[in-house]
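All protein chains but one are shown at their positions in the complex.
Per-chain residue numbering starts at 1, and chain names A, B and C are given in the order in which the chains are listed.
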């Protein structure tokens, strides 16, 4: 066991840190979705041009093929810049791309992988449906094979970046008579196809980061099917994560920075009695505990990555990290509202409080999106502890 | 809606308070079980002689037949004396007695009810088994009808006061082939019958307030069966509670007193930094919240009793009260350990800390005994909110 | 002692509930979000006609003359329905005006022709008196109003909007509330009622607790409804204890909040010495119930709970406002430790 990084890794870290400090976008990421797309893709192109694109992807697919530890270092340094952790490049780089690498034909790979790395395209996901949330296998969006096309009719929901996406990784039901997990197909959908309607979906913070996508007899060439027709569940489950737990470090580093900023805020703000809030042990104790726990979150991330260095299959670290992180982040975000006091009622763009309120409102999604906390607890209990279903 | 009691009720309260202040035992209740039995029964006899026995029982069974509000007042005043809320009279007065009133024959009633009220006998319960805890209907203690006797073989557990009990309300399986809830019989068991062995069961605090009871071909006259053979589940479920929620007030009043004593302790004790612990907002905040919640617990009790004044069937207030009380009491008892600090490690009879430690160790049972918190949540969700099983 | 509603009180409950379901349901609140004013003027006047703003005010002062407990029943329904507009501020302002002898203003507030906003000091709660008000204020629902009511431990003041400076609109965390910032510099109250003359503050604390308790109940109900009907993995999600148990806890919290609120209202109605304790305890317990039930409801509702389209977040946001005004829970908690409680 050792904590320190090798000399080569430390040099790599220096290199990353220097490059990022010189190239990270200075301007604020735009709020407008289209402008954000341009911003994200330009930033991807900058990374691509400097050789930092596809950092975790195998070399044969245009990636850098770096070690898991280097990947961890990259993410840590990236997180320290304060850039948002999930932007419009996310689905392409972290999900659709790796799935194509695992299961697509060479032609499909040649068509889609380079544009993702170069920052030419935005992908979105088309998995969740109104009636298939946690129970994804119940999806109902139907596709009928008609000649060389799939004809898709139905609805997806919770689709991040749909209004600005070029492509979608789409799950459709191609055999309605097969058992739930069978009869599903994974297909590449061109978001500009006729019959697709994207409706923005407002969420608790009031913004529209999600969308509903409606499909009315949308024709998708069967050449876009990845894997085989009716084999989509296996394709979806086989999505490779080249990052193998290292990406968690982004959330961890950013939460650690958030806790320290909140401590600073509690030093500045005064309570009813005129004392700084940090002098209130109820607040101070919560903050100290959060600091200890966010440190434990890093230690857990390191431990998980260490296991993945040698093991063939990534473990259920994802569920563990997600559960611990989401509960902790929610507690921190709720505590921030206590620190703000009356300030927490005011949403004013120019105020430094606005960001805390935004975080707080967004944090309700932490324990829902990407698998609810309840599902994560099921997974940990059943897969790690062997409890019966 | 009104909070105040009528003039007659207030006079009743004065009467109760005066009588209790003059007659409540001055000496401490003995720790030794046999001595505690003598103490409890003597105290019952004192109440009986003064006309306070069977306060909630109908007049035709020797009770006082007082109103529900008077019953509430009696319990409130009783709790204020600081006497333990559950002693060896409990099963007879609050459980077996009411069941006999509901279901027993006049002969059984004549034999058993007067001794309970007079303080001549101690009853215990024989329901739970090692393999039938929350799932009581799975009980396995077997009884075979042999002539005029039931012959009982098996084991019960968690039996309070078994070593000092004269009688037991016993559930046995008389038809092993019937479905779970059928084939059970409710029978009055003489604890001095040959073949009964009582083994004390030590618990977390280290004391032996419970016992295991083993039955080896114990013969019980069928005349002792209450209701019919194989109809015991219905008998058990029909146990009348003449108290209809008023008894909760004992736990509520005692918890309120505990919280106020803990506040006093926090004023006296000093933390690491030499300040009184009450100056620590983390402690003070918890204590203040506990004070508010214990008040809400009283309000809930009053509201429940108010509903029961007019409704035919008591509602699921019991589960609600039990859940709220047990979680709150556990929090208070754990907070006491924080207030004690290093003192919480020392169990010394003569120290005032010892009682807090005892409370804390005992409090683990709050959310288990008498129906676990999990079971209470099921009951509330299913019976009150109509959620599916 | 009887905490169940009388026949008259049952009538208040059912008529207000029917009115709110018909005229001011959450859907109406949602429509008003994007309007300049968050008040439905027709419904406002109709509620005034039913005596809502003077329910607890003595008949000689122009009110209906029932107890605070009856008023609490009303505000519980308002909370449940998430009706928007300055119901609480107008009720308190009418009381201050009437008690202080400003009969005209009281009458207009009571009949619904004018409304009052709520002014909340941004620092200490009791730092003002009849001689003048100084400091930064937050104004809630002070749209198209000429007066705001400022209520603290020491007493309650009516302030003319014209006595305030730097009135600036600010987006409120609750989109269905309206928030302005303002400053007062030796602003002379139109009227001032000391706490010793009338416990306006404790009445306001109790009524805000009642609204929060009603919200906690509404959140429980919409969660339970979802748990009964939403199918995942072939069964209603309410079969899962991970859904069932949070719903049970929402119920217990809602019951605790409402029971303590009734207790507080009756304690004030009956002049009990521990009325202040009970009012603040109600505020603390009800604030917690509303906020926790909102978080639990959003979680039970899953992805749907995170949408703007579902109502859960509107309750959550309103709970932030109501928990803060008229006895912020953190402040109340600190006071609770030392107040006497009677058995």
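Operating definition for what follows: a residue touches a chain if its C-beta (ideal position, glycine included) is under 8 Å from a C-beta of that chain, and two chains touch if they have at least 3 such contacts.
Nothing here was measured: the structure is a model prediction, and the numbers come from that model.
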Listed by label, the shown chains touching the absent chain are A, B, C
Return the single residue from B:115, B:195, B:369 or B:388 that touches the missing chain.
B:369
Contact with the hidden chain (one of A:56, A:320, A:336 or A:357):
A:320
Looking at A:300, A:339 or A:365, which residue reaches the missing chain?
A:300
Tell me which residue among A:106, A:179, A:194 or A:386 touches the hidden chain in the full complex.
A:386
Tell me, which residues in subunit B touch the chain that this view leaves out?
128, 131, 133-135, 138, 157-158, 201-204, 206, 271-272, 274, 337-338, 341-342, 344-348, 357, 361, 364-365, 367-369, 372-374, 377
By the contact definition given up top, give the residues of subunit C that touch the hidden chain.
240-242, 245
Since one chain has been left out of the picture, which residues of subunit A touch it in the full complex?
1-5, 9, 69, 72, 76, 80, 253, 256, 263, 278, 281, 284-285, 287-289, 291-293, 295-300, 302-303, 305-307, 309-310, 320, 323-324, 374, 376-378, 380-382, 384-389
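Just so we're on the same page, only the chains that are shown with their structure count from here on.
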Rounded to a whole Å, what is the gap between the Cα centroids of subunit B and subunit C?
39
Suppose each chain is reduced to the average of its Cα coordinates; what separation in Å results between subunit A and subunit B?
52
Residue ranges of subunit B touching at least 2 other chains are 281, 284-285
Which subunit C residues sit where two or more other chains touch them?
243, 334
